[in-house]
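Here's the structure we're looking at; comments come further down.
With one protein chain removed, the remaining protein chains of the complex are shown where they sit.
Chain lettering (A and B) follows the sequence in which the chains are written, and residue indices restart at 1 in each chain.
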Amino acid sequence: MAPVVGAVTGVATRLRVRGLLILAVLAIWGLGWALLNGRDTLALGGAELTPLHSSLSEGMDAVDDSRNSNPFFLYFINYIRLFLDEAVTFVQALISQPSFGRPVPVLGWLGVTGLATAIALLYGNRKAALLTAAGLVSFGLLGLWQESMDTLALTLTAVVLSLAVGIPLGVWAGMSDRFHRLVTPVLDFMQTMPTFVYLAPLTLFFLIGPASATVATMIYAVPPAIRITAHGIRQVSPDTLEAGASLGATTAQSLRHVRLPMAKQTIIVGVNQTIMAALSMATIAALIDAPGLGKTVLKALQTLDVGTAFNAGLAIVIMAVVLDRVTSAASRRVEAERRAGRLLTPGRRRLQVAGVLGVTAVLGYLSYTYVWAAEFPAQANIGPVVRRAADAASVWVQDSLVGFTGAVKNLLTNGLLNPFESLLTGSPWWLVFAVAVAVALLVGNARAALATAAGLAVLVLLGLWQDSMVTLASTLVATILVMMLGVVVGVWMGRSDRADTVLRPVLDAGQTMPAFVYLVPILGLFGPTRFTAIIAAVVFAAPVAIKLVAEGIRRVSPTTVEAATSVGASTWQLISKVQLPMARSGMTLAASQGLIYVLSMVVVGGLVGAGALGYDVVAGFSQHQLRGKGLAAGLAIVVLGIVLDRVMRAATERADAAAHGGQPHK
Amino acid sequence: MTVPSLTERTPLGTETPPILEVKGLWKVFGPKADRVVGTALGRTELKEQTGCVAAVRDVSFSVRRGEVFVVMGLSGSGKSTLVRCLTRLIEPTAGEILLDGDDVRKADEKRLRELRRHRMAMVFQHFGLLPHRCVLDNVVFGLEIRGVPKQDRYVRAREVVGLVGLTGFESSYPDQLSGGMQQRVGLARALAADPEVLLFDEPFSALDPLIRREMQNEVIRLHHEVGKTMIFITHDLSEALKLGDRILIMRDGELVQVGTPDEVVGAPADDYVRDFVSDVPRSHVLTLRWIMREALPDEPLDGPELGPDVVIRDAVHTVMSADRPVRVTQDGALLGVVTSAEILEVIAGGQS
Partner (left out) sequence: MTNSRSGKIRVLVLVAGMGLLLNACAGAKVGETAAPAAGGGSAKACGTLNLAINPWVGYEANAAVIGYVAEKNLGCKVVKKDLKEEVAWQGFSTGEVDAVVENWGHDDLKKKYIDDQKTAVSAGPTGNKGVIGWYVAPWMAEKYPDITDWNNLNKYASLFKTSESGGKGQLLDGDPSFVTNDEALVKNLKLDFKVVYAGSETALITAFRQSQKQQTPLIGYFYEPQWFLSELKLVKVNLPAYKDGCDADAAKVACDYPPYELDKIVSKKFADSGSPAYDLVKNFTWTNDDQNLVAKYITEDKMTAEEAAAKWVADNPDKVKAWLPKS
């Protein structure tokens, strides 16, 4: 007993000492800020450049100029471009664009709807099929059939290619620790580097057109495919693998017969995430002439036409939900088939397939031949109604809530954001640097402190210290709000199936509705401010956090909950003492994903008044002489992401170790 | 099903040539493992000084053809490591492994694969079945990867499925079967390849006691039917005594004792083994050979006759009902006598 008590008090003392140390560091910071306010803040004006930015610009120019002489571009890139262009154009010819000398695509709306429904039925289930049919018809009803098909064509092509690249690489990363270590930082980079930074250069190499849009989409959509596939391959039970090896399976055989089949379900989750990522690029890709719904959204934004933007955004959301539900159903089918020992005998399955394909073929033929089945009937267009309703709603919200939202904005900005930001930006950079490293050391470990030091040094070198600090302040505030929402709503969702059913579609919408759609109303409510940017980030990031927390809560063993209830725990005690602590890993994941999502909105924030790094990136995309600075700002965002991620991970590790009563790992 | 009693088995003659010989085998986990080979340091010191764990230390033994060879020891004593070293699922650090005279350690990738495919097969504690394949497809797996034509491999698979008593479950999936049934699949999979040596790594530890006993009997039956050499890992002494022709006892990676069950129980090599076997009902294991004594000069030698390898338990009735000492004879020669006094001493648990 005694040593246990000793250990516990030991841990407690250490924790208290650590807490005091952190407080001391913060106090020193406050003091330093008060004394040295405004000194060595490394401020840089919006149009000002450092020599580094200029040389980055020149470097980019040099690459541009070598385009016509460098064999790498002449051959390699050109062939990739040709291939990508052909691939997208082919799918467009099938479903969206007039082709083969006809005024309509090969498959009209009826054919596409039939085919998609058939796929959903054969690989998913009846419910998914019904949803698919309804979703596709709704594109027509919204008056956006062709735009939707263009988006679908681009998304599907990008997804197929992403998977063709991502799954093999994921398998490799799953089998080889070395490659896994090598590829992870690259994927981090691809996911946090703002698209705006590489959008313009891409069009130089892949030219304006489907190829560039596809590559831009793939850069964002490949990482989840690789990560999740690798995860699936890695989690295959070592027992089964060993059994395979003991029977003399070669690496290839063990991959084919053991790893891949056993990772199949996880890989389908990866497919699902890849689709979501690809779709979330629809709007941004429209900036380089990618066809489809994204263009409609951007065009509408030029005239602040909320209704039209919403209409198109709604189509994107519907597409995301349909694709999500179909792939999820497909993954569950794999599982269900296995459990039930195949629902149908091969003969019957064949019959079913033949029947479904037969109907599809008939629909396809009709839509190839007859105008009514090729072009969605214009009379059935409810787009204008949706637009007017959205417009009215937007205007009403802006007019009636603005007083209240303005007050909220001022309260939070003046009470929380501004003091925090001025502490970060008003103190000398070396003070913030030292404080950050000390905090990383105290809440995390030496490695985190090292990463922090290196990262902050890079920020200084990039010449964007102050902008980075402004962005950091907003990012942290947004992440805190995301986590607060995540815990409150996530717990609710995790405990109530009804809440889950109601909220899930709302969250899906929040995640896939292009931010550009709701920028106008929130701008109306909060003005062009950092707070608006924070709200946009929260709208985008909170759904992920909420879903992950809910998932964690649901995973808590029912026996434990039952045991706690049996000793008379109140609901509140149950949540705070049992469910939340046990859902810890879910919460950690929620925080880190929430952070990544918040960071990926930094650029959108730049469009609505957040200034700082987001604005630098946007300006770099818009003005030739600022593009070096834009690139630097993109790098700074990546660095912020890496530093925050490392510190957060180290802090969780330490907390976990402390929770298990032991010493933190070295 | 009648279970053949172990006692009826004819002990294998020592003259049978060994199918597997292991000499000076070492397996060290950790950095610079080969430098640790030969160390005399204990477990904790070794870990502290080198960061290494010597899971198998200088183990030598040989297994005879057709024998059931049991490796026993507490959890963590290195049994699993040892058995995996035999087919190099874990690469040994030092030593020699001869399978029918072939040096397994020198085999290249391809020959090693051939060896695993044809000559040694393993049954695992956690079954290691493929969840996405039905029973029959799990059983053909080994044949499939070695390229047996489809027709042939299914014929063979049905055969072994019958052999292990799974007929009727061919198209079930692993998660629809009980643990015992799943292990039958694992067994069938190993048998399908018709290997010379079957390796079992605690195959029944995860099963509940009744099923475990049933499966043990199944192994005994199979051994009688197919007569394979078996190397069987267990931490359960009664299982070891029940199945083993010979038993190897390990502690902390080291070999402590090798012997027949009655040798192990009757003459434990040290306190570790003695402790191990202290709870065993000795009368179930020891034979008359272990308790007979020389006849006293005045004793009548016309009592009933029994062989020296008769287990005491089976001799109780004869000895207790005889009114004179029972003679222990082999090939007509008198080896000694046994009376109720000796029998009672054993049953009462006294030391011999």
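FYI, a residue touches a chain if its C-beta (ideal position, glycine included) is under 8 Å from a C-beta of that chain, and two chains touch if they have at least 3 such contacts.
These numbers come from a predicted model, not from an experiment.
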Which displayed chains the hidden chain touches across the whole complex: A
Contact with the hidden chain (one of A:A286, A:L507 or A:L595): A:A286
Touch with the omitted chain, as defined above, among A:T413, A:S592 or A:T652: A:T413
Touch with the omitted chain, as defined above, among A:L35, A:L182 or A:V362: A:V362
Residue of A:L26, A:I119 or A:L298 in touch with the missing chain, whole complex considered: A:L298
Residue ranges of subunit A at the interface with the undisplayed chain: 45-47, 61, 64, 102-104, 108, 199-200, 203-204, 207-209, 286-289, 295, 298-299, 301-305, 344, 348, 351-352, 355-356, 358-359, 362-363, 365-366, 368-372, 374, 398-399, 402, 409-410, 413-414, 418, 422, 519-520, 523-524, 527-531, 605-611, 614-615, 618-619, 621-625, 627
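To be clear about the criterion, only the chains that are shown with their structure count from here on.
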Contact footprint of subunit B on subunit A as seen in their complex: 237, 239-250, 253, 257-258, 261-262, 264, 338-339, 341
Of subunit B, residues touching subunit A in the complex: 87, 89, 112-118, 121-122, 124, 126-134, 141-142, 144-146, 171-173, 175-176, 186, 189, 193, 199
